[in-house]
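Here's the structure we're looking at; comments come further down.
Only one protein chain is missing; all other protein chains are in place.
Our next item is chain A:
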Amino acid sequence: MSGFLSIEALVAGYDKADVLTGVSLSAEAGRITCLLGANGAGKTTLVRAILGLTPPRGGSIRLDGRELSGLPTHKIVAAGIACIPEGRRLFPKLTVEENLRLGCYLVPGEALLRRRLEEVYDLFPRLRERRTQLAGTMSGGEQAMVSIGRGLMGQPKILLIDEPSLGLSPLFVKENFNIIRRINEGGTTVLLVEQNVHQTLAIAHYGYVMAQGRVVAAGTPAELTGNDEVRQAYFG
């Protein structure tokens, strides 16, 4: 099984300020690893650093042993990483199907693309009905489906999911977590960034807690809920 992401002593930030000051963590292949932490802890910066959108200033990022740090984003994506970004970040003036096609941008061949489109449409039948609709005109829940579908189109080894439940109704949040679990059961490694502690720990195999640009705790969901330091640092 592939999709083992290992990050060591990662330093990254914007302008002169370092947001991440030496982050080390790993996402085991085939598992759901979660990353918890309050706003401003550096979770999204970590996702951006992995994707090369905020190029790291130090440390290493390896996928199945291959160094990715320093590569341009399109090469990192080609190595097998896909992202469901915070706030969904759909292309609002492209149709649903065009958005999904972009998720498969690096995969050559129309036949394969059509097959994956069908798979996503089977997962979200609503999107099949709305394939020609502009993504920006859809409801929040439907946009979340497009964003997840787009992340799956490339069949990545590891999927980075940043705050998937942000701004969704409680019913859809629950559905979202079920979908993430199903994606993982299909063999895809998942790194899940969330603030929704209880539902996240319910599906994760292992978790990290970040605060002020560092990892402050790590463990299995059971260990994390029982950890005093974590309670103080994060759960309040």
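As a convention for this text, contacts are C-beta pairs under 8 Å (C-beta built on N, C-alpha and C of every residue); 3 or more make two chains touch, one makes a residue touch a chain; residues count from 1.
Just so we're on the same page, contacts and distances are computed from a predicted model.
J.: Of the candidate names "Nitrile hydratase", "PQQ-dependent methanol/ethanol family dehydrogenase", "Branched-chain amino acid ABC transporter permease" or "Transcriptional regulator", which one corresponds to the UniProt protein name of the undepicted chain?
T.: "Branched-chain amino acid ABC transporter permease"
J.: Kindly state which of the options A:77, A:96, A:161 or A:179 is in contact with the chain not pictured.
T.: Considering all chains, including the one not shown, the answer is A:77.
J.: Taking the entire complex into account, which one of A:56, A:154 or A:221 touches the absent chain?
T.: In the complete complex, the chain left out is touched by residue A:154.
J.: Tell me, which residues in chain A touch the chain that this view leaves out?
T.: 51, 53, 72-74, 77-78, 82-83, 85, 89-94, 98, 101-103, 105-106, 150, 154
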